[in-house]
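Before I ask anything, here is the structure I am working with.
Of the protein chains in this complex, all but one are displayed in their positions.
Right, chain A next:
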Amino acid sequence: MAMEPGFPKQEPSDFIFNHPSEDGEGAMETNTKEGEVAKVEFEASEIEYVSYGGEHHLPLVMNLVDQELSEPYSIFTYRYFVYLWPQLSFLAFHKGKCVGTVVCKMGEHRNTFRGYIAMLVVIKPYRGKGIATELVTRSIKVMMESGCEEVTLEAEVTNKGALALYGRLGFIRAKRLYHYYLNGVDAFRLKLLFPRPELHPSLPVMADVDDNHSSHHGPSEE
């Protein structure tokens, strides 16, 4: 192969996404810094959301992530995501300018089919207006429709903004990863579990698979 792997940056399983943002140190500080950033006035309806559409979008995505996250990703990393799961990546545009993006993947993981949010960025002048929420919501919906059972990601424990955002979407902090980032900061592994039909008898979907599934989950009293 033309590409020789260099040094592994971390264990294969520890993706270093959702990484310390360049302005880093979580949202508390981001907030004060954002004060200095000139906010752009716009209506929510002026923002256009597009699914990843091809190589012409790649520089936009890379540019945004490079700006906001400290971790250096090779072009292969980006391509890995956007070529394999173009339907899970979205971009937000305002008057032709790319102002936010989300990059994700999904796949089999220890006998579950799960989605993973790798990168999420909204540029500073556009923050706090629900753009990120809209971006991830779109990805998560596609994941759900594609049969994912859950969605995961990692976020720095100090990134209050991201934690609040995901908390509102129903993510829980499943575990804490000690010194996860190379700057020594811990991360939370966040998880969102989708409802399984058999636990919600009111939902009409797939009532006939009920019995096969409920057996291997904890005791449930009727």
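Criterion: a contact is a pair of C-beta atoms (placed from the backbone, for glycine too) under 8 Å apart; a residue touches a chain by one contact, two chains touch by 3 or more; residues count from 1.
By our rule, contacts and distances are computed from a predicted model.
Engineer: The complex has one chain missing from view, so what does its UniProt entry call it, picking from "N-alpha-acetyltransferase 35, NatC auxiliary subunit", "Actin-related protein 6", "Cytidine deaminase-like protein" or "TBC1 domain family member 15"?
Structural biologist: UniProt protein name of the non-displayed chain: "N-alpha-acetyltransferase 35, NatC auxiliary subunit".
Engineer: So one chain is hidden, and I want to know which residue out of A:52, A:90, A:126 or A:188 touches that hidden chain in the complete assembly.
Structural biologist: A:188
Engineer: If I consider the whole complex, including the chain that's not displayed, which of A:60, A:98 or A:177 touches that chain?
Structural biologist: Spelled out, the listed residue whose C-beta touches the missing chain is A:177.
Engineer: Could you pull out which residues of chain A are in touch with the chain that's been left out?
Structural biologist: Within chain A, the residues touching the omitted chain are 1-10, 12, 15-16, 55, 72-77, 79-80, 83, 105, 137, 140, 144, 157, 167-180, 182, 184, 186, 188, 191-195, 199-200, 217-222.
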